[in-house]
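Take this structure, written in structure tokens, and hold onto it; I'll ask about it next.
Every protein chain except one is present and positioned as in the full complex.
Every chain is named by a letter (A, B, C and D) in the order it is written, and numbering of its residues begins at 1.
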Amino acid sequence: MNAMLETRNLSKSFGLKRSTFARAASAVGLAKDNQKKVHAVDNVSLSVKPGEVLGLVGESGCGKSTFGRMVAGILPPTNGSITFEGKNATRASVENHLNVQMVFQNPYASLNPRLRVDQLISEAAQYHGILKPADAPQFVASLLQQVGLDPSYANRYPHQFSGGQRQRIAIARALSLNPKFVVCDEAVSALDVSVQAQILNLFMDLRESKGLTYLFISHNLAVVEYIADRVAIMYLGRIVEITDTKTIFKSANHPYTQALIADAPRLDAKVAEHRPIQGELPSPLNPPAGCPFHPRCQNATSRCKEERPALKEIAPMHFSACHLND
Amino acid sequence: MGLLEVKNLVTEFRTPSGTAKAVDHISFSLGAGKVLGIVGESGSGKSVTAYSLMNLVDPPGHIAGGEVWFKGENLRAASKQRWNELRGDRIAMVFQDPMMSLNPVMKIGDQLSETLLIHHRSKRSSAEKIVENALKRVGIPAPVERMRAYPHELSGGMRQRVAIANAIVNQPDLIIADEPTTALDVTIQAQILYEMRCLTRESGTALIWITHDLSVVKDLADDICVMYAGRIVEQGPVDEIIENPRHPYTRGLIDSLPHAGTRGKRLYSIPGSTPPLLSLPAGCAFSPRCTRATSRCNTVPPVFADDARAHRCFHPIDTL
Amino acid sequence: ADLKIGFKAEVTSADPHVLNGNNRNVWVHVYESLVAQDENLKAKPALATSWRNVDSTTWEFKLRPNVTFHNGATMTAEDVKFSIERAMNLSGPRTFRTYLKAVQSVTVTGPGTVTIKTKGPSPTLPDSLGLIAILPKTIGDKASEEDFATGKTTFGTGPYKFVSWAHGQRVSLAKNSAYWGEKEPWDNVTFQFIPREPARASALLSGSVDLIDAATANVMDSFKSSNKIDVVSTTSYMLNYLQLDRFRDNSPYLKSNEGAPLAKNPFNDIKVRQALMAAVNREGIVNRLMKGDAEAASQFVPAGFFGNDPALKVPAHDLAKAKALLAEAGYPNGFRMTMHCSNDRYLNDAKVCEALGQVFSQIGIKTEVATMPFAVYAGRATAGGASGEPEFSLFMFGIGAVTGDSLEPLLAVAHSHDKAAGLGANNRGRYSSKEVDALVIKASVTMNEKAREDLQKAAAKAVIDDVGIVPLFFLKSTWAYRKGLTVKPRSDGFTLAMGIRESSSAK
Amino acid sequence: MNDTTPRVAIVNDATAIPLPEAPWRRLVRQYLKSRIAAIALLTLALLVVVALAAPVIAPQDPYDLASVSILDAEIPPGIASAGSDTSYLLGTDGAGRDMLSAILYGLRISIGIGVASAIFALLLGTCVGLVAAHFGGKIDAIIMRLVDLQLSLPAILVALVLLAALGQGVDKTLFALVIVQWAYFARNVRGAALVERQKEYVEAAIGQGLPSSRIMFRHILPNCIAPLVVTATLQMGHAITLEATMSFLGIGLPQTKPSLGLLISNGFEYMFSNKYWISMFPGVALVILVISINLIGDHLRTVLNPKLES
Partner (left out) sequence: MIEMLTKRILQSAAVILLMSLLAFAGINLVGDPIYLLVSPTASQQEIEEAARSLGLHLPAYEQYWRFLVNAFHGDLGKSFVFNQPAVSLIIERIPATLELAFTALFFSVVIGIPLGMIAGLMPKSRIRRAIMGCSIAGVTAPTFWIGLIFILVFSVNLGWFPSGGRGPTTSVLGIDVSFTSWEGLKYLILPALTLSLFKIALVIRLTEAGTREVSMQEYIKFARAKGVHGSRLMLKHIAPNVLIPIVTALGLELGHLIAFSLVTESIFAWPGMGKLIIDSVLHLDRPVVVAYLMITLLIFVFINFVVDVLYLLLDPRLRSTAK
């Protein structure tokens, strides 16, 4: 398989760093060793083909952003490996940063308020020597045009822009390093519907013109359905189902996916009168034993409470992690 | 006459660079047990409308005109004291941001029973029973335990449900919910919508639901008002509006939503962006972004009403 | 009646054998010595009724009979012997050993007689013994600081008994009704420590205290405008003077006008020294700056003290003469100088230096004035040089003739510095004159008072004529008190309840 | 009708976006909106000018001991001196210095010390605070304990030690003040930097492959400026008062080169006499100076807060 990006058993756990003293204290029994870890991402193996858009869907807090950050080289993984175009990219190198860029969820927080647009866009390129300072103004102007902004905005500050415009600046910044792969972490969630449409169009345009590959993180199913070629569903740090978009929306296998799709409000569907899935996303601090979804699953069996289902290929290129398939 | 009648409500903000009419002559009425959806882009004045109905517009804003009749009472003439009686008891509100609307240093239970106790003399223990019931109703598991928790110990979805529980403890006649699910996940959002539906049906509470996403209110609301730049550009029963939008802006909102049918195609997006309230174009505020605009649009379009529907456009889309 | 005294200094120790003037001021109410000092520091009988020289190195003291300590014990010769020996052997930085270094032995030669042998002739021994408190022997050798502070061993024979000492706040005393002498009118006497002058003044003005010590001109106006306050003052033994570097050819703080080192030390030229002497504006400083808190000085001790020479007149302030002298000495354009002073030790010390800087600048010696806290100043002035020698070139110090006798300042300031013999301890300019040394040494062993005084006067004159030091002024001690009291001023600046009485007219 | 849908419209209609304005211009404009703040700024500017021009406009050089005489001491305002017929507009102090000249020269020192020490402390504290926030862990712990240590060391002891080690002088006093103040800045910067470090734009910079030193100084530091400016103006006022207290205790400036603080504490002794001018005039000057600095800082706090900016 000629995957562009591949992750193997990628995991990330967060735990409070403990001081030498605390460790010593627990060693001599003075303090309880009650260190808890959050397994934000747990053994995720995925691959993305060149030119593909992989949608990553899941509830808030299930580890989507963490996964995206690891792929973009912002966060080092605790375990597992990332391969980019056949080369190991587990530890972020400059080359890797140049290849993989990220667009963040919140256009208000992801732009440094003290830098001008031209600085925001050209700084890294200049730093990495891709761009000569003398060429910077043209470079910035052409990027701004690509994302549909007037080049005259180059010397403004982020606060002078609306949310949609800021997200475009963030995209321009990501493009400035000429990446092959872009991680879009909920890049449209904060925007209202008409601006969201503009940005989605922009992503599609760029895909066409530059051949970009996307990891598209969202919890908005309508958006994912619109943009993604394949969709991975994540629950509590694990992938529970992954297949192409059509299959997911037509014949989802995992109960969680089914619930998600049923719950999503949509204009073209008839009035939904079913009772949505109940219960909260369990805390990642103490995930339930067995299948993490079992407390909310209507079809859960006793096996689900004890044994973790593995991700299995249930149809060609359709993977799902559910005991009910056995 | 309905439970709530709003006539020509105007709310202004006095800023150093001029006076902004954030709510500009809006009128609607709402009957008991009914749900009204208010839809519009960011900045179109939805929240200000909600605050105006609660008389919670903070300086530099103020309500500049219009009438609000609630159960036959003119709220515009209500005293401060009367408002303190009404708020939280007869009219309740759920805020946009679940993370910010609960006091971080008070226990959930205290915040909820406070709402009850400041309006009704009752024993703490009986208040706690009521609160517990309210929490149960909004689908919070183990409510007794949760009452001892602080807001930060709950997830966003739970917090928003607590805020909704807070709105229902006094069984108000009207609940105003300002984008209560925008920050939430689909599954949580679905739960909340479901509970709201049950609530209006069971206790006859009227509901105003504010959002920018038409698909969210579609299953919930009876009527919809579409707002743009402080004005209502279209209003009427929900199904009719979604099926036959007359105002180009409503059309644009509907078309902007991605769905299976648009896959692979370009999404429609309304050109331009919301004009700043201080420099609204003369006439129809939407005209600069409108593909159908003509010179006639430079005067304010009147309200065109046919039976239950109304729109403000000289060139309505005629799908029939 | 009660008496409350606002006292500038804080008592730091309750052991009367720890040397500290302010402590002694308080403890003389509780303890007495063989000899007492009157207002002018002349010796008068106290626990000893009389004393005499048996020979030039033997003194005999007759003790007052029937004196009891506050714990009821009767004072005996053994107690005196114990006390003097204790004072001689006490360890620690502040002891009376300097004053007792002449003592060879103390022997009890009768029930009421103590004989003291000295190493050599020691004419000032009675004065020195006036500083040594007599304690009951019963307190033992082991009495600690703590025992004194809590009152466990705080027994004297004085007119007041120790009641309590609250650190940093006050010492309370009560009348000793078994006192051998005249009974005191005050039932309770409190020394309230109030270090800052404005606070002391306002305590008096607000009636919190009856009397304050160390009142200066700064607060006089408010006393004058209040008609409830009276003031009394006297010249004290504290002399402020300038010392000059005389031991280095190249004094570090004297430079040519261009900032280069000078070829030779100008202070070794008597004309330069005389120029300084003439430039000093004593009257100006005393009247304008000290505003009566000082008296111009021409020698080591003020009038009325043993060794004062009335013939030594205060040198006139004469800038023209000073300039001429400088020119004669070969410095028509003067030179550059940094003068050093403390700024927290003596009354107005920094300001006085500034005023001196003014006049020196006016005669052409471009003067920088450097002032610093005494904590820094003392060490540098004494041993701040590269190899432990005094650092400064021209600097100000103060010295007090505690026993009312000019011999002590002469020995400490005017005599050549002699580390081994312990002479010239304060001679930080290292002034040295054979003539002066001879006179001073001779005086220190002359038992005849008249002859000794003449020798001391001659020594003082020699120093002043040679400008070994530049005397500036004697500080005055001033007390302010509510009207209705009478206060006997003392030239040691001590505030004694024994000298304070309710005036008869007020009663 | 979808066919008529225009392509993504480029949003560039000028009305939608506020006109570009350099940030400092906006700052100035926002700042000058408040009349009180403008007056405070004007007052400070005036004081600075007057202080700078002191050698030109002062009637006397108060540092030249030869031109000052004790015989002219404590002359009330406006009365001719004993020797000459010059009159002293604001009177003379206890050493016979012309008060007006002394105040002008004192202003120079006070402003210089306040401003310079705050700036130096700011530079030092900023670097230390950033380093602590950047490296975290042990280095952070060590630096923060040092800050604790510094904060619990009395200024007077530091000043005294420096005085003893280095001698007396404006530069040494300045040094002492910097040593006493840097810890405040370090704490502030560290706190602000730790908050900023969590923000998404920092992740964005990491994602661009920028090294962390550059991120600290180019990206995080500028965002900590607002609280720093406010601390700095407060500290300036504080430094001036601290210098006054140090001089009051005799461990500050040389007696012959008085700052405002020293003038006041010298005059302090005259509180009980009716020579009000000796401490009142410098006191008034100091109060005006410190109040105007504080008002400026106060208002800067408002202006620099993006939340309050609308």
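In this section, a residue touches a chain if its C-beta (ideal position, glycine included) is under 8 Å from a C-beta of that chain, and two chains touch if they have at least 3 such contacts.
Being a predicted model, the structure only gives us computed values, none of them experimental.
Per the touch definition above, the residue from C:62, C:97 or C:461 contacting the chain not shown is C:97. Among C:207, C:330 or C:484, only C:207 touches the chain that is left out of the view.
When the full complex is taken into account, the listed residue touching the unshown chain is B:103, out of B:74, B:103, B:133 or B:279. Checked against the full complex, the one of C:5, C:19 or C:80 touching the unshown chain is C:19. Within the complete assembly, residues 54, 56, 58-59, 84-89, 92-93, 95, 97, 100-106, 114-115, 118-119, 150, 152-153, 163, 166 of chain B touch the chain that is not shown.
Listed here are the chain D residues that touch the chain not shown: 141, 145-146, 148-149, 151-158, 160-161, 163-165, 237, 241, 244-245, 248-249, 261, 264-265, 268, 271, 283, 286-287, 290-291, 294-295, 298. With the whole complex as reference, residues 10, 12-13, 15, 18-19, 91-94, 97-98, 145-146, 149, 166-170, 192-196, 198-199, 202-203, 205-208, 344, 373-380, 382-383, 399-400, 408-409, 411-412, 419-423, 425-426 of chain C touch the missing chain.
Keep in mind that, in the parts below, only the chains that are shown with their structure count from here on.
The set of chains in contact with chain B as well as chain D comprises A.
Most remote chain with respect to chain C, judged by CA-atom centres, is B. Chain centres here are Cα averages; for chain C and chain D they lie 46 Å apart. For this pair, chain A with chain B, the centres built from the Cα atoms lie 31 Å apart. Multi-chain contact residues of chain D, defined as those touching 2 or more other chains: 8-9, 11, 16.
Shared interface positions of chain B, defined as residues touching 2 or more other chains, are 255, 266, 268-269, 273.
Residue ranges of chain D in contact with chain A, taken from their complex: 8-12, 16-18, 20, 23, 137, 199-201, 203-210, 214, 218-219, 222-223, 225, 306.
Put simply, chain B touches chain A in their complex at residues 41-42, 139, 141, 155-158, 184-191, 193-194, 212-216, 218-219, 242, 252-263, 266-270, 273.
Of all the residues in chain D, the ones that touch chain C in their complex are 64-66, 68-71, 73-74, 94-96, 160, 163-164, 167-168, 249-251, 254-256, 268-274.
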